[in-house]
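Following: one structure in structure tokens, then a few remarks.
Note that this complex is displayed minus one protein chain, with the remaining chains in position.
In this document, chain identifiers A, B, C and D correspond to the written order of the chains, with residue numbering beginning at 1 in each.
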Amino acid sequence: MNIMRVVRDLVTTQRVSGLQARPLRVLEDARGNFEVAVDAVGARVGDFVITIAYSSARIATGDPRVTTDLTIGGIIDDWDEDKWHGPARAGT
Amino acid sequence: MNIMRVVRDLVTTQRVSGLQARPLRVLEDARGNFEVAVDAVGARVGDFVITIAYSSARIATGDPRVTTDLTIGGIIDDWDEDKWHGPARAGT
Amino acid sequence: MNIMRVVRDLVTTQRVSGLQARPLRVLEDARGNFEVAVDAVGARVGDFVITIAYSSARIATGDPRVTTDLTIGGIIDDWDEDKWHGPARAGT
Amino acid sequence: MNIMRVVRDLVTTQRVSGLQARPLRVLEDARGNFEVAVDAVGARVGDFVITIAYSSARIATGDPRVTTDLTIGGIIDDWDEDKWHGPARAGT
Partner (left out) sequence: MNIMRVVRDLVTTQRVSGLQARPLRVLEDARGNFEVAVDAVGARVGDFVITIAYSSARIATGDPRVTTDLTIGGIIDDWDEDKWHGPARAGT
């Protein structure tokens, strides 16, 4: 799983039926790369979250028929810019 | 899922039967790398789309027997070059 | 799926039974990185092909028991060095 | 599987039910990138561990319904900074 930050909502009026009407969020990783995830926990813009990928992403939505490959699996209680970008060892 | 742009169609007369006659599109990501996806939504060249990978790609086509590992899952309503390449934070 | 070029055959006398006697090819991507794939379409050295990865690679061989993670899924009719390395936009 | 080092615990009060109450650890790889894994072996901060990804991560927890994509699969008996960062050949 990865640590990412919620950047914005994503609207796709034209989508495959397998995505149902699930809310999609644009996320960024520590290097500023974007990915898109189904939100299963009600995350808000700015939240640091963990993402679940691959086949587990489907199951994590609560309905394994949802054809996502990335799902927000949790909101991190205690994370910030320093932990994200600073040296790992300093945070232990 | 990733955000990619449709670059062109791809023709493969000689292909495995598992791909059926599904239309293939060449996509590029924000860094100009190419990938090839089955198009399940009728995207056009220039559209910004979201892509679904791994085993979910098969199910997203509507027929889980289609042996793809990447499927266009939706056309993004509101995306452009600035959102794609600009700093994520500026867009929130 | 990715666009790769066939570089050479690969011989592995000692192999797991799950690979059966399937022909293996060394492929290179646009950056010169190598990967090895089961050839399910009869590709020749120099051909540009599309590759199918993950669990779909098994099904794409025609026998889902073949324990590959990458299978050549088709030979591209119209691709060349310029399309591969040139700017994507120029080709649209 | 990858070799990673345990950096800290991760608390997510708000999480999908599929993660159950499994303990999560932040890990770093040899380049300092973070990933988050379910801990199935009782690893401590500083331990070098091997991580199991993809669908195998679920099964490795002992309960295939756990919706993780990364699980700590073992604690390495004999590993250190030199083996991790030094040239591989020197260690053989």
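Some observations on this one:
To be clear about the criterion, a residue touches a chain if its C-beta (ideal position, glycine included) is under 8 Å from a C-beta of that chain, and two chains touch if they have at least 3 such contacts.
The structure displayed is predicted, hence computed values, not measured ones.
Although one chain is not shown, part of subunit D still touches it, namely residues 1-3, 30, 40-42, 50, 52-57, 59-62, 71, 73-78, 84, 87-89, 91-92. The chain not displayed touches subunit C at residues 7-8, 10-19, 24, 26, 28, 32-37, 45-46, 53-55, 57-58, 65, 67-70.
What we mean here is this: only the chains that are shown with their structure count from here on.
One finds 31 Å separating the Cα centroids of subunit C and subunit D.
Here the CA centre of subunit A is 19 Å from the CA centre of subunit B.
None of the residues of subunit C touches two or more other chains. Contacts between chains, counted with the stated touch criterion, involve the pairs A-B, A-D, B-C.
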